[in-house]
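First the structure, in the form of structure tokens, and then the observations on it.
One chain of protein is taken out of this complex; the other chains stay put.
And now, chain A:
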Amino acid sequence: MQVAVIKYNAGNVQSVLYALERLGVHAVLTDDLEQIAKADKVIFPGQGEASTAMRYLKEKQLDKLIPNLKQDFFGVCLGQQLLCEHSEENDTPCLGVFPVKVKKFVPANSADFKVPHVGWNNLFDLKTPLLAGLSDESFVYYVHSYYCELSEFTIASTNYVLDFAGLMQKDNFYAMQAHPEKSGLVGERILKNFLSL
């Protein structure tokens, strides 16, 4: 099985590769369109700012390729947000795979909720084989200030300030806001499930 991790200037790319290695998978780190197109699975990690990331994807023509991919695709962290329609972060139009909007956390009382949302929070209302073997007591590691709104594509929710989409799925596209590569055994299970879809 050929797993491609999209090469991209994000700090967590290396960590994703290490997490895959711990599962015995040697992924290819690439921004080559052909190599990504022929991979069996594609992982799109992200960290950073939405408009800069979209500019990079356009430069590499990845913005045209990604929405048309037919193999299982996994967007992680900013990767989830970029698969959406639009992000409030610098008013950025995104890839539009999910007809979902990305919004900023605006707590009514900043003493109760700090932004970014940093730390371990649980997933609930789990659906689909991606989350097989996990319960509502599954904690994953989050670091983000923007979130994907709940929609019919939500396959797991998390609550912080409000309920938001922890994971999403539409056809072959899967996405997760938290960092599976840093989420202990739960994250490992999600990556393993993705690889065996």
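We take it that contacts are C-beta pairs under 8 Å (C-beta built on N, C-alpha and C of every residue); 3 or more make two chains touch, one makes a residue touch a chain; residues count from 1.
Going forward, contacts and distances are computed from a predicted model.
Per the UniProt record, the chain missing from the shown structure is "Imidazole glycerol phosphate synthase subunit HisF", taken from the list "tRNA N6-adenosine threonylcarbamoyltransferase", "assimilatory sulfite reductase (ferredoxin)", "Quinol oxidase subunit 1" or "Imidazole glycerol phosphate synthase subunit HisF".
Among A:Thr30, A:Ser51, A:Gln71 or A:Asn122, only A:Asn122 touches the chain that is left out of the view. From the options A:Phe73, A:Tyr147 or A:Tyr160, the residue with contact to the unseen chain in the full assembly is A:Tyr160.
Considering the complete assembly, chain A touches the hidden chain via residues 11-12, 14-15, 18-19, 21-22, 47-49, 110-111, 114-122, 137, 139, 141-144, 159-160, 179, 181-185, 187-188.
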